[in-house]
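Just one protein chain is left out here, and the rest sit where they should.
In this document, chain identifiers A and B correspond to the written order of the chains, with residue numbering beginning at 1 in each.
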Amino acid sequence: GFGRFGVVYDDAAGTDITYLEQRFQLDVVGTTETDNGLTVGGRYRLRSEEDKAGNDAGAPGYVRQTKAGTVNAAQMFIQSGGLELSVGNVQYALDSMANLAVGNIGLQNFTSFLDGPGYASRGASPTGLALTYAMGGLNAHLSYDTEAQATDAYVSYDFAGYTFGVGGQDSDAYTTDWVVAVGGTVGTATFNASYVNDGTNGTGGVGGGYAVAAHFDVASGLTVGGYLTYFDSDTAGVDSATGLGVDASYALGGGVNLVGGIYGTDDDKTEADFGINFRF
Amino acid sequence: GFGRFGVVYDDAAGTDITYLEQRFQLDVVGTTETDNGLTVGGRYRLRSEEDKAGNDAGAPGYVRQTKAGTVNAAQMFIQSGGLELSVGNVQYALDSMANLAVGNIGLQNFTSFLDGPGYASRGASPTGLALTYAMGGLNAHLSYDTEAQATDAYVSYDFAGYTFGVGGQDSDAYTTDWVVAVGGTVGTATFNASYVNDGTNGTGGVGGGYAVAAHFDVASGLTVGGYLTYFDSDTAGVDSATGLGVDASYALGGGVNLVGGIYGTDDDKTEADFGINFRF
Partner (left out) sequence: GFGRFGVVYDDAAGTDITYLEQRFQLDVVGTTETDNGLTVGGRYRLRSEEDKAGNDAGAPGYVRQTKAGTVNAAQMFIQSGGLELSVGNVQYALDSMANLAVGNIGLQNFTSFLDGPGYASRGASPTGLALTYAMGGLNAHLSYDTEAQATDAYVSYDFAGYTFGVGGQDSDAYTTDWVVAVGGTVGTATFNASYVNDGTNGTGGVGGGYAVAAHFDVASGLTVGGYLTYFDSDTAGVDSATGLGVDASYALGGGVNLVGGIYGTDDDKTEADFGINFRF
(Lines give C-alpha, C1' and ligand atoms only; values in the text may rest on other atoms or scores of the structure.)
Protein backbone atom coordinates (compact mmCIF):
# COMPACT_ATOMS: atom_id res chain seq x y z
CA GLY A 1 0.00 0.00 0.00
CA PHE A 2 0.85 3.68 -0.21
CA GLY A 3 -0.13 6.85 1.61
CA ARG A 4 0.74 10.53 1.66
CA PHE A 5 -0.50 13.74 3.19
CA GLY A 6 0.63 17.31 3.44
CA VAL A 7 -0.12 20.90 2.61
CA VAL A 8 -0.42 22.17 -0.97
CA TYR A 9 -0.42 25.74 -2.27
CA ASP A 10 -1.78 25.97 -5.81
CA ASP A 11 -2.56 29.03 -7.93
CA ALA A 12 -2.91 27.09 -11.19
CA ALA A 13 -6.62 27.79 -11.42
CA GLY A 14 -6.06 31.53 -11.29
CA THR A 15 -7.10 31.77 -7.67
CA ASP A 16 -4.79 30.79 -4.83
CA ILE A 17 -5.90 27.78 -2.83
CA THR A 18 -4.18 26.06 0.07
CA TYR A 19 -5.42 22.64 1.07
CA LEU A 20 -4.59 19.47 2.94
CA GLU A 21 -3.60 16.88 0.35
CA GLN A 22 -4.30 13.22 1.15
CA ARG A 23 -4.08 9.83 -0.50
CA PHE A 24 -4.27 6.42 1.09
CA GLN A 25 -4.30 3.33 -1.04
CA LEU A 26 -4.26 -0.33 -0.26
CA ASP A 27 -3.62 -2.94 -2.93
CA VAL A 28 -5.18 -6.39 -2.63
CA VAL A 29 -3.88 -9.20 -4.82
CA GLY A 30 -5.09 -12.80 -5.13
CA THR A 31 -3.19 -15.34 -7.22
CA THR A 32 -2.89 -19.05 -7.90
CA GLU A 33 -0.38 -21.06 -9.93
CA THR A 34 -1.01 -23.72 -12.57
CA ASP A 35 0.92 -27.00 -12.72
CA ASN A 36 3.10 -25.67 -15.55
CA GLY A 37 4.00 -22.49 -13.67
CA LEU A 38 1.56 -19.88 -14.99
CA THR A 39 0.56 -17.33 -12.35
CA VAL A 40 -3.12 -16.38 -12.66
CA GLY A 41 -4.77 -13.76 -10.48
CA GLY A 42 -6.40 -10.41 -9.99
CA ARG A 43 -5.98 -7.24 -8.02
CA TYR A 44 -7.98 -4.41 -6.49
CA ARG A 45 -6.91 -0.98 -5.25
CA LEU A 46 -8.79 0.81 -2.44
CA ARG A 47 -8.06 4.53 -2.57
CA SER A 48 -9.36 7.41 -0.45
CA GLU A 49 -8.26 10.99 -1.10
CA GLU A 50 -9.09 14.61 -0.32
CA ASP A 51 -12.03 16.34 -1.97
CA LYS A 52 -10.76 19.89 -2.15
CA ALA A 53 -12.22 23.11 -3.47
CA GLY A 54 -11.95 26.76 -2.52
CA ASN A 55 -9.92 28.01 0.38
CA ASP A 56 -12.15 28.93 3.26
CA ALA A 57 -15.59 28.04 4.58
CA GLY A 58 -16.83 31.47 3.49
CA ALA A 59 -15.69 31.05 -0.11
CA PRO A 60 -17.98 29.78 -2.89
CA GLY A 61 -17.51 26.11 -3.72
CA TYR A 62 -15.75 25.47 -0.44
CA VAL A 63 -15.32 21.78 0.36
CA ARG A 64 -13.04 20.09 2.87
CA GLN A 65 -13.92 16.45 2.74
CA THR A 66 -12.10 13.15 2.60
CA LYS A 67 -13.58 10.95 -0.12
CA ALA A 68 -14.77 7.48 0.79
CA GLY A 69 -12.42 4.76 -0.37
CA THR A 70 -13.58 2.90 -3.44
CA VAL A 71 -12.80 -0.59 -4.62
CA ASN A 72 -11.63 0.11 -8.15
CA ALA A 73 -12.31 -1.96 -11.26
CA ALA A 74 -10.39 -5.23 -11.10
CA GLN A 75 -7.36 -6.16 -13.16
CA MET A 76 -6.87 -9.85 -13.91
CA PHE A 77 -3.65 -11.28 -15.29
CA ILE A 78 -1.86 -14.39 -16.54
CA GLN A 79 1.88 -14.29 -16.13
CA SER A 80 4.63 -16.61 -17.28
CA GLY A 81 8.24 -15.52 -16.81
CA GLY A 82 8.58 -12.06 -18.32
CA LEU A 83 5.34 -12.28 -20.32
CA GLU A 84 2.05 -11.03 -18.88
CA LEU A 85 -1.44 -10.68 -20.31
CA SER A 86 -3.88 -8.53 -18.34
CA VAL A 87 -7.53 -7.62 -18.84
CA GLY A 88 -9.98 -5.13 -17.35
CA ASN A 89 -8.45 -2.16 -15.55
CA VAL A 90 -4.99 -2.59 -17.08
CA GLN A 91 -1.78 -0.57 -17.13
CA TYR A 92 -1.39 1.23 -20.45
CA ALA A 93 1.89 1.34 -22.37
CA LEU A 94 2.75 5.04 -22.57
CA ASP A 95 1.45 5.68 -19.06
CA SER A 96 3.84 2.96 -17.80
CA MET A 97 6.88 3.91 -19.90
CA ALA A 98 10.01 4.63 -17.88
CA ASN A 99 11.49 8.15 -18.00
CA LEU A 100 8.54 9.60 -19.93
CA ALA A 101 7.13 11.77 -17.14
CA VAL A 102 9.41 13.69 -14.82
CA GLY A 103 7.49 12.02 -11.95
CA ASN A 104 6.16 13.68 -8.83
CA ILE A 105 7.68 17.07 -8.08
CA GLY A 106 7.56 17.28 -4.31
CA LEU A 107 4.66 15.53 -2.63
CA GLN A 108 2.05 15.35 -5.36
CA ASN A 109 2.70 17.55 -8.39
CA PHE A 110 2.61 15.01 -11.19
CA THR A 111 3.65 16.81 -14.36
CA SER A 112 3.29 15.01 -17.67
CA PHE A 113 2.61 15.95 -21.29
CA LEU A 114 1.08 12.55 -22.06
CA ASP A 115 -2.54 12.35 -23.21
CA GLY A 116 -3.63 8.71 -23.21
CA PRO A 117 -5.56 6.09 -21.23
CA GLY A 118 -4.39 5.14 -17.74
CA TYR A 119 -5.02 2.77 -14.87
CA ALA A 120 -8.03 3.87 -12.77
CA SER A 121 -7.14 3.92 -9.06
CA ARG A 122 -10.74 4.73 -8.12
CA GLY A 123 -14.08 3.45 -9.43
CA ALA A 124 -14.88 2.00 -12.84
CA SER A 125 -12.46 1.90 -15.77
CA PRO A 126 -12.47 1.35 -19.51
CA THR A 127 -12.04 -2.34 -20.33
CA GLY A 128 -8.51 -2.82 -21.54
CA LEU A 129 -6.16 -5.53 -22.73
CA ALA A 130 -2.42 -5.34 -22.17
CA LEU A 131 0.54 -7.52 -23.05
CA THR A 132 3.92 -6.85 -21.45
CA TYR A 133 7.24 -8.53 -22.05
CA ALA A 134 10.50 -8.17 -20.14
CA MET A 135 13.68 -10.06 -21.06
CA GLY A 136 17.15 -8.96 -20.11
CA GLY A 137 17.31 -5.25 -20.86
CA LEU A 138 14.30 -5.35 -23.23
CA ASN A 139 10.86 -4.13 -22.15
CA ALA A 140 7.84 -4.05 -24.42
CA HIS A 141 4.23 -3.14 -23.68
CA LEU A 142 1.21 -3.25 -25.99
CA SER A 143 -2.22 -2.14 -24.74
CA TYR A 144 -5.71 -1.52 -26.09
CA ASP A 145 -8.54 0.47 -24.53
CA THR A 146 -11.72 -1.15 -25.89
CA GLU A 147 -13.90 1.82 -24.93
CA ALA A 148 -11.84 4.65 -26.46
CA GLN A 149 -10.55 2.20 -29.12
CA ALA A 150 -7.05 3.48 -28.41
CA THR A 151 -3.94 1.37 -29.03
CA ASP A 152 -0.56 2.29 -27.58
CA ALA A 153 2.79 0.56 -27.35
CA TYR A 154 6.40 1.10 -26.39
CA VAL A 155 9.72 -0.68 -26.57
CA SER A 156 12.68 0.18 -24.38
CA TYR A 157 16.19 -1.20 -24.10
CA ASP A 158 18.91 -0.90 -21.46
CA PHE A 159 22.30 -0.19 -23.00
CA ALA A 160 25.54 0.91 -21.33
CA GLY A 161 23.74 2.04 -18.18
CA TYR A 162 21.07 4.02 -20.04
CA THR A 163 17.49 3.07 -20.91
CA PHE A 164 16.27 4.16 -24.34
CA GLY A 165 12.56 3.96 -25.15
CA VAL A 166 10.22 4.83 -27.99
CA GLY A 167 6.43 4.55 -28.11
CA GLY A 168 3.36 5.45 -30.11
CA GLN A 169 -0.41 5.68 -29.91
CA ASP A 170 -3.27 5.30 -32.40
CA SER A 171 -6.46 6.86 -31.09
CA ASP A 172 -9.27 9.27 -31.93
CA ALA A 173 -9.78 10.04 -28.26
CA TYR A 174 -6.29 11.05 -27.12
CA THR A 175 -3.85 13.48 -28.69
CA THR A 176 -0.42 11.95 -28.01
CA ASP A 177 1.07 10.48 -31.19
CA TRP A 178 4.60 9.34 -30.44
CA VAL A 179 7.15 9.65 -27.62
CA VAL A 180 10.85 9.11 -26.91
CA ALA A 181 12.52 8.90 -23.52
CA VAL A 182 15.93 8.20 -22.07
CA GLY A 183 17.21 7.83 -18.53
CA GLY A 184 20.26 6.71 -16.61
CA THR A 185 22.93 7.52 -14.07
CA VAL A 186 25.83 9.95 -14.43
CA GLY A 187 28.14 9.92 -11.42
CA THR A 188 25.96 10.38 -8.33
CA ALA A 189 23.05 11.84 -10.32
CA THR A 190 20.17 10.07 -12.05
CA PHE A 191 18.43 11.84 -14.93
CA ASN A 192 15.63 11.37 -17.43
CA ALA A 193 14.68 13.26 -20.58
CA SER A 194 11.66 12.83 -22.82
CA TYR A 195 9.68 14.26 -25.70
CA VAL A 196 5.92 13.78 -26.21
CA ASN A 197 4.55 14.64 -29.67
CA ASP A 198 0.92 15.48 -30.38
CA GLY A 199 0.51 14.67 -34.02
CA THR A 200 -2.42 13.57 -36.07
CA ASN A 201 -4.31 11.94 -33.22
CA GLY A 202 -7.57 13.24 -31.74
CA THR A 203 -8.13 16.93 -32.27
CA GLY A 204 -4.48 16.85 -33.35
CA GLY A 205 -1.62 19.27 -33.51
CA VAL A 206 -1.81 20.51 -29.93
CA GLY A 207 1.95 20.67 -29.68
CA GLY A 208 4.87 18.83 -28.14
CA GLY A 209 6.33 18.57 -24.65
CA TYR A 210 9.97 18.33 -23.57
CA ALA A 211 10.93 17.35 -20.03
CA VAL A 212 14.22 16.84 -18.19
CA ALA A 213 14.72 15.81 -14.57
CA ALA A 214 17.79 15.10 -12.46
CA HIS A 215 18.16 13.82 -8.89
CA PHE A 216 21.20 14.16 -6.63
CA ASP A 217 21.96 12.37 -3.35
CA VAL A 218 23.32 15.33 -1.40
CA ALA A 219 23.57 13.70 2.03
CA SER A 220 22.59 10.53 3.86
CA GLY A 221 18.89 10.08 3.16
CA LEU A 222 18.50 13.48 1.47
CA THR A 223 17.81 13.68 -2.27
CA VAL A 224 17.37 16.90 -4.25
CA GLY A 225 15.68 17.04 -7.67
CA GLY A 226 15.57 19.60 -10.47
CA TYR A 227 13.00 19.71 -13.26
CA LEU A 228 12.80 21.60 -16.54
CA THR A 229 9.88 21.39 -18.98
CA TYR A 230 8.95 23.12 -22.22
CA PHE A 231 5.59 22.94 -23.97
CA ASP A 232 5.90 23.86 -27.63
CA SER A 233 2.39 24.89 -28.69
CA ASP A 234 1.12 24.22 -32.22
CA THR A 235 -2.31 25.59 -31.42
CA ALA A 236 -3.36 29.17 -32.10
CA GLY A 237 -4.36 30.90 -28.88
CA VAL A 238 -2.43 28.45 -26.67
CA ASP A 239 0.94 29.76 -25.51
CA SER A 240 4.13 27.79 -25.30
CA ALA A 241 5.36 27.56 -21.71
CA THR A 242 8.54 26.85 -19.80
CA GLY A 243 8.38 25.20 -16.38
CA LEU A 244 10.96 24.93 -13.62
CA GLY A 245 10.80 22.87 -10.46
CA VAL A 246 12.90 21.79 -7.50
CA ASP A 247 12.16 19.39 -4.70
CA ALA A 248 13.78 17.57 -1.79
CA SER A 249 13.08 14.25 -0.12
CA TYR A 250 14.40 13.00 3.20
CA ALA A 251 14.14 9.25 3.88
CA LEU A 252 13.13 8.35 7.43
CA GLY A 253 13.44 4.59 6.80
CA GLY A 254 10.72 1.98 6.48
CA GLY A 255 9.56 3.55 3.23
CA VAL A 256 8.65 6.86 4.92
CA ASN A 257 9.84 10.18 3.42
CA LEU A 258 9.49 13.85 4.21
CA VAL A 259 9.08 15.62 0.88
CA GLY A 260 8.55 19.14 -0.39
CA GLY A 261 8.72 20.84 -3.75
CA ILE A 262 7.83 23.80 -5.90
CA TYR A 263 7.02 23.98 -9.61
CA GLY A 264 6.19 27.04 -11.67
CA THR A 265 5.66 27.94 -15.30
CA ASP A 266 6.25 31.22 -17.08
CA ASP A 267 2.53 31.53 -17.80
CA ASP A 268 2.21 32.32 -14.12
CA LYS A 269 1.22 29.08 -12.44
CA THR A 270 2.88 27.96 -9.21
CA GLU A 271 2.34 24.91 -7.06
CA ALA A 272 4.23 24.17 -3.84
CA ASP A 273 3.78 21.43 -1.28
CA PHE A 274 5.26 19.80 1.79
CA GLY A 275 4.33 16.59 3.54
CA ILE A 276 5.03 12.94 4.17
CA ASN A 277 4.64 9.83 2.05
CA PHE A 278 5.02 6.16 2.94
CA ARG A 279 4.91 2.68 1.47
CA PHE A 280 3.85 -0.28 3.58
CA GLY B 1 -11.68 -15.82 -4.32
CA PHE B 2 -12.70 -16.46 -7.88
CA GLY B 3 -12.04 -14.93 -11.27
CA ARG B 4 -12.82 -15.55 -14.92
CA PHE B 5 -12.47 -13.82 -18.25
CA GLY B 6 -12.98 -14.66 -21.87
CA VAL B 7 -14.88 -13.87 -25.03
CA VAL B 8 -18.66 -14.27 -25.31
CA TYR B 9 -20.85 -14.34 -28.42
CA ASP B 10 -24.51 -13.74 -27.60
CA ASP B 11 -27.48 -13.27 -29.93
CA ALA B 12 -30.09 -13.74 -27.20
CA ALA B 13 -31.22 -10.13 -27.40
CA GLY B 14 -31.99 -10.42 -31.10
CA THR B 15 -28.83 -8.62 -32.11
CA ASP B 16 -25.44 -10.32 -32.12
CA ILE B 17 -22.96 -9.00 -29.60
CA THR B 18 -19.44 -10.15 -28.87
CA TYR B 19 -17.82 -8.95 -25.69
CA LEU B 20 -15.03 -9.54 -23.21
CA GLU B 21 -16.58 -11.22 -20.18
CA GLN B 22 -14.97 -10.58 -16.79
CA ARG B 23 -15.59 -11.36 -13.14
CA PHE B 24 -13.19 -11.03 -10.24
CA GLN B 25 -14.38 -11.66 -6.73
CA LEU B 26 -12.65 -11.75 -3.40
CA ASP B 27 -14.36 -13.10 -0.30
CA VAL B 28 -13.42 -11.73 3.11
CA VAL B 29 -14.50 -13.62 6.22
CA GLY B 30 -14.05 -12.74 9.90
CA THR B 31 -14.98 -15.19 12.64
CA THR B 32 -14.57 -15.86 16.33
CA GLU B 33 -15.47 -18.87 18.48
CA THR B 34 -17.36 -18.99 21.77
CA ASP B 35 -16.25 -21.12 24.74
CA ASN B 36 -18.86 -23.76 23.91
CA GLY B 37 -17.77 -24.05 20.27
CA LEU B 38 -20.19 -21.79 18.38
CA THR B 39 -18.57 -20.08 15.39
CA VAL B 40 -19.83 -16.50 15.00
CA GLY B 41 -18.79 -14.28 12.12
CA GLY B 42 -19.54 -12.37 8.97
CA ARG B 43 -18.43 -12.16 5.37
CA TYR B 44 -18.16 -9.71 2.50
CA ARG B 45 -17.70 -10.26 -1.22
CA LEU B 46 -15.88 -7.74 -3.43
CA ARG B 47 -16.85 -8.24 -7.05
CA SER B 48 -15.90 -6.35 -10.20
CA GLU B 49 -17.27 -7.34 -13.62
CA GLU B 50 -17.66 -6.17 -17.21
CA ASP B 51 -20.25 -3.54 -18.11
CA LYS B 52 -21.13 -4.59 -21.63
CA ALA B 53 -23.55 -3.25 -24.22
CA GLY B 54 -23.59 -3.07 -27.99
CA ASN B 55 -20.78 -4.32 -30.16
CA ASP B 56 -18.75 -1.48 -31.52
CA ALA B 57 -17.93 2.11 -30.58
CA GLY B 58 -20.12 3.32 -33.46
CA ALA B 59 -23.21 1.42 -32.27
CA PRO B 60 -25.90 2.99 -30.08
CA GLY B 61 -25.60 2.09 -26.40
CA TYR B 62 -22.00 1.01 -26.83
CA VAL B 63 -20.16 0.51 -23.53
CA ARG B 64 -16.89 -1.27 -22.83
CA GLN B 65 -16.21 -0.67 -19.18
CA THR B 66 -15.10 -2.67 -16.18
CA LYS B 67 -17.35 -1.94 -13.22
CA ALA B 68 -15.78 -0.81 -9.97
CA GLY B 69 -15.68 -3.52 -7.33
CA THR B 70 -18.30 -3.16 -4.64
CA VAL B 71 -18.32 -4.36 -1.07
CA ASN B 72 -21.62 -6.22 -0.99
CA ALA B 73 -24.14 -6.36 1.86
CA ALA B 74 -22.73 -8.39 4.74
CA GLN B 75 -23.85 -11.84 5.80
CA MET B 76 -23.47 -12.70 9.48
CA PHE B 77 -23.78 -16.22 10.83
CA ILE B 78 -23.79 -18.43 13.91
CA GLN B 79 -22.72 -21.99 13.28
CA SER B 80 -22.66 -25.07 15.46
CA GLY B 81 -21.81 -28.39 13.88
CA GLY B 82 -24.11 -28.86 10.90
CA LEU B 83 -26.56 -26.15 11.99
CA GLU B 84 -26.16 -22.54 10.82
CA LEU B 85 -28.26 -19.41 11.24
CA SER B 86 -27.46 -16.48 8.96
CA VAL B 87 -28.87 -12.96 8.64
CA GLY B 88 -28.59 -10.13 6.14
CA ASN B 89 -27.39 -11.04 2.67
CA VAL B 90 -28.08 -14.77 3.07
CA GLN B 91 -28.05 -17.77 0.78
CA TYR B 92 -31.61 -18.76 -0.16
CA ALA B 93 -32.82 -22.36 -0.18
CA LEU B 94 -33.83 -22.99 -3.79
CA ASP B 95 -30.93 -20.95 -5.14
CA SER B 96 -28.56 -23.17 -3.10
CA MET B 97 -30.22 -26.53 -3.86
CA ALA B 98 -27.90 -29.10 -5.40
CA ASN B 99 -28.68 -30.37 -8.92
CA LEU B 100 -31.46 -27.81 -9.48
CA ALA B 101 -29.70 -25.71 -12.12
CA VAL B 102 -27.58 -27.33 -14.80
CA GLY B 103 -24.80 -24.97 -13.71
CA ASN B 104 -22.54 -22.88 -15.92
CA ILE B 105 -22.46 -24.00 -19.54
CA GLY B 106 -18.97 -23.06 -20.67
CA LEU B 107 -17.47 -19.98 -19.09
CA GLN B 108 -20.50 -18.02 -17.93
CA ASN B 109 -23.82 -19.17 -19.37
CA PHE B 110 -25.79 -19.83 -16.21
CA THR B 111 -29.07 -21.42 -17.27
CA SER B 112 -31.79 -21.88 -14.65
CA PHE B 113 -35.57 -21.93 -14.59
CA LEU B 114 -35.67 -20.80 -10.96
CA ASP B 115 -37.39 -17.53 -10.04
CA GLY B 116 -36.64 -16.70 -6.42
CA PRO B 117 -34.43 -14.57 -4.17
CA GLY B 118 -30.66 -15.00 -4.28
CA TYR B 119 -27.44 -13.92 -2.63
CA ALA B 120 -26.32 -10.47 -3.86
CA SER B 121 -22.67 -10.55 -4.95
CA ARG B 122 -22.67 -6.79 -5.55
CA GLY B 123 -24.22 -3.90 -3.62
CA ALA B 124 -27.18 -3.93 -1.26
CA SER B 125 -29.45 -6.93 -0.70
CA PRO B 126 -32.84 -7.74 0.76
CA THR B 127 -32.54 -8.57 4.46
CA GLY B 128 -32.89 -12.30 4.82
CA LEU B 129 -32.85 -15.02 7.43
CA ALA B 130 -31.65 -18.53 6.68
CA LEU B 131 -31.34 -21.74 8.66
CA THR B 132 -29.38 -24.65 7.23
CA TYR B 133 -28.83 -28.12 8.61
CA ALA B 134 -26.51 -30.86 7.40
CA MET B 135 -26.27 -34.26 9.06
CA GLY B 136 -24.98 -37.39 7.36
CA GLY B 137 -26.66 -37.45 3.97
CA LEU B 138 -29.42 -35.04 5.01
CA ASN B 139 -29.42 -31.39 3.96
CA ALA B 140 -32.16 -28.94 4.80
CA HIS B 141 -32.40 -25.20 4.16
CA LEU B 142 -35.12 -22.76 5.19
CA SER B 143 -34.91 -19.08 4.23
CA TYR B 144 -37.01 -15.93 4.38
CA ASP B 145 -36.61 -12.70 2.41
CA THR B 146 -38.07 -10.00 4.68
CA GLU B 147 -38.37 -7.47 1.84
CA ALA B 148 -40.17 -9.63 -0.73
CA GLN B 149 -41.79 -11.62 2.12
CA ALA B 150 -40.81 -14.80 0.32
CA THR B 151 -40.22 -18.10 2.12
CA ASP B 152 -38.45 -21.02 0.49
CA ALA B 153 -37.11 -24.35 1.68
CA TYR B 154 -35.68 -27.63 0.50
CA VAL B 155 -34.74 -31.01 1.89
CA SER B 156 -32.33 -33.37 0.17
CA TYR B 157 -31.02 -36.81 1.02
CA ASP B 158 -28.10 -38.87 -0.25
CA PHE B 159 -29.10 -42.47 -0.94
CA ALA B 160 -27.19 -45.22 -2.78
CA GLY B 161 -24.87 -42.69 -4.46
CA TYR B 162 -27.67 -40.37 -5.57
CA THR B 163 -28.90 -37.13 -4.05
CA PHE B 164 -32.69 -36.60 -4.08
CA GLY B 165 -34.10 -33.17 -3.27
CA VAL B 166 -37.46 -31.46 -3.11
CA GLY B 167 -38.22 -27.81 -2.38
CA GLY B 168 -40.94 -25.18 -2.39
CA GLN B 169 -41.53 -21.45 -2.21
CA ASP B 170 -44.32 -19.22 -0.89
CA SER B 171 -44.13 -15.72 -2.34
CA ASP B 172 -46.09 -13.02 -4.12
CA ALA B 173 -42.93 -11.67 -5.71
CA TYR B 174 -41.45 -14.77 -7.36
CA THR B 175 -43.13 -17.34 -9.62
CA THR B 176 -41.42 -20.62 -8.70
CA ASP B 177 -43.76 -22.85 -6.68
CA TRP B 178 -42.04 -26.21 -6.18
CA VAL B 179 -39.01 -28.07 -7.48
CA VAL B 180 -37.48 -31.56 -7.56
CA ALA B 181 -33.90 -32.48 -8.39
CA VAL B 182 -31.70 -35.54 -8.48
CA GLY B 183 -28.02 -36.05 -9.17
CA GLY B 184 -25.31 -38.68 -8.91
CA THR B 185 -22.63 -40.70 -10.65
CA VAL B 186 -23.09 -43.46 -13.22
CA GLY B 187 -19.79 -45.08 -14.21
CA THR B 188 -17.43 -42.24 -15.21
CA ALA B 189 -20.25 -39.75 -15.73
CA THR B 190 -21.95 -37.42 -13.27
CA PHE B 191 -25.45 -36.24 -14.06
CA ASN B 192 -28.22 -34.05 -12.64
CA ALA B 193 -31.87 -33.68 -13.55
CA SER B 194 -34.47 -31.25 -12.24
CA TYR B 195 -37.94 -29.84 -12.68
CA VAL B 196 -39.02 -26.32 -11.65
CA ASN B 197 -42.77 -25.66 -11.44
CA ASP B 198 -44.36 -22.21 -11.68
CA GLY B 199 -47.66 -22.63 -9.95
CA THR B 200 -49.85 -20.27 -8.05
CA ASN B 201 -47.08 -17.93 -6.94
CA GLY B 202 -46.61 -14.39 -8.17
CA THR B 203 -48.19 -13.69 -11.51
CA GLY B 204 -48.54 -17.48 -11.60
CA GLY B 205 -48.83 -20.16 -14.19
CA VAL B 206 -45.82 -19.14 -16.29
CA GLY B 207 -44.90 -22.75 -16.95
CA GLY B 208 -42.39 -25.39 -15.90
CA GLY B 209 -38.75 -26.10 -16.69
CA TYR B 210 -36.97 -29.43 -17.15
CA ALA B 211 -33.19 -29.66 -17.19
CA VAL B 212 -30.68 -32.51 -17.55
CA ALA B 213 -26.90 -32.29 -17.53
CA ALA B 214 -24.14 -34.89 -17.74
CA HIS B 215 -20.36 -34.57 -17.42
CA PHE B 216 -17.74 -37.03 -18.67
CA ASP B 217 -14.02 -37.18 -17.89
CA VAL B 218 -12.72 -37.91 -21.37
CA ALA B 219 -9.00 -37.53 -20.71
CA SER B 220 -6.61 -36.39 -18.01
CA GLY B 221 -7.85 -32.96 -16.96
CA LEU B 222 -10.42 -32.72 -19.76
CA THR B 223 -14.14 -32.83 -18.93
CA VAL B 224 -16.96 -32.61 -21.47
CA GLY B 225 -20.53 -31.71 -20.55
CA GLY B 226 -23.89 -32.04 -22.31
CA TYR B 227 -27.06 -30.10 -21.38
CA LEU B 228 -30.69 -30.49 -22.37
CA THR B 229 -33.49 -28.17 -21.20
CA TYR B 230 -37.18 -27.84 -21.95
CA PHE B 231 -39.42 -24.95 -20.96
CA ASP B 232 -43.07 -25.97 -20.97
CA SER B 233 -45.02 -22.71 -21.29
CA ASP B 234 -48.42 -22.28 -19.62
CA THR B 235 -48.69 -18.68 -20.75
CA ALA B 236 -50.49 -17.59 -23.89
CA GLY B 237 -48.12 -15.82 -26.25
CA VAL B 238 -45.00 -17.36 -24.66
CA ASP B 239 -43.61 -20.34 -26.63
CA SER B 240 -42.29 -23.52 -25.14
CA ALA B 241 -38.61 -23.97 -25.96
CA THR B 242 -35.98 -26.72 -26.10
CA GLY B 243 -32.36 -25.93 -25.34
CA LEU B 244 -29.20 -27.88 -26.09
CA GLY B 245 -25.68 -27.18 -24.88
CA VAL B 246 -22.19 -28.66 -24.84
CA ASP B 247 -19.04 -27.48 -23.14
CA ALA B 248 -15.51 -28.56 -22.32
CA SER B 249 -13.16 -27.73 -19.48
CA TYR B 250 -9.44 -28.39 -19.25
CA ALA B 251 -7.83 -28.23 -15.81
CA LEU B 252 -4.41 -26.54 -15.71
CA GLY B 253 -3.94 -27.22 -11.98
CA GLY B 254 -4.04 -24.79 -9.07
CA GLY B 255 -7.75 -24.24 -9.64
CA VAL B 256 -7.24 -22.78 -13.12
CA ASN B 257 -9.32 -24.06 -16.07
CA LEU B 258 -9.64 -23.34 -19.78
CA VAL B 259 -13.34 -23.53 -20.58
CA GLY B 260 -15.59 -23.08 -23.59
CA GLY B 261 -19.19 -23.85 -24.37
CA ILE B 262 -22.18 -23.27 -26.57
CA TYR B 263 -25.88 -23.25 -25.73
CA GLY B 264 -28.81 -22.70 -28.05
CA THR B 265 -32.59 -22.88 -27.92
CA ASP B 266 -35.06 -23.64 -30.72
CA ASP B 267 -36.51 -20.15 -30.41
CA ASP B 268 -33.31 -19.01 -32.05
CA LYS B 269 -31.05 -17.89 -29.23
CA THR B 270 -27.38 -18.90 -29.18
CA GLU B 271 -24.62 -18.09 -26.73
CA ALA B 272 -21.03 -19.29 -27.05
CA ASP B 273 -17.96 -18.48 -25.00
CA PHE B 274 -14.34 -19.38 -24.38
CA GLY B 275 -11.99 -18.28 -21.63
CA ILE B 276 -10.27 -19.04 -18.35
CA ASN B 277 -11.50 -19.30 -14.80
CA PHE B 278 -9.60 -19.72 -11.54
CA ARG B 279 -10.07 -20.13 -7.81
CA PHE B 280 -7.47 -18.82 -5.37
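Here is the rule we go by: contacts are C-beta pairs under 8 Å (C-beta built on N, C-alpha and C of every residue); 3 or more make two chains touch, one makes a residue touch a chain.
Predicted model only: the values in this text are computed from it and were never measured.
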| item | value |
| --- | --- |
| From A:D16, A:D51 or A:D172, residue that would touch the chain that is not displayed | A:D51 |
| Sole residue of A:A98, A:L142, A:A189 or A:I276 that reaches the chain not shown, by the stated touch rule | A:I276 |
| From B:D16, B:D56 or B:E147, residue that would touch the chain that is not displayed | B:E147 |
| Hidden partner chain, residues of subunit B it touches | 28, 30-36, 38, 40-42, 44, 70-74, 76, 78, 87-89, 122-129, 146-147, 149 |
| On subunit A, residues whose C-beta touches the chain left out of the figure | 1, 3, 5, 20, 22, 24, 26, 46, 48, 50-51, 57, 63-71, 252-256, 276, 278-280 |
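Rule of thumb we're sticking to: only the chains that are shown with their structure count from here on.
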| item | value |
| --- | --- |
| Subunit A onto subunit B, rotation angle from CA fit, given as a multiple of 5 degrees | 120 |
| Centre-of-Cα separation between subunit B and subunit A, whole angstrom | 41 |
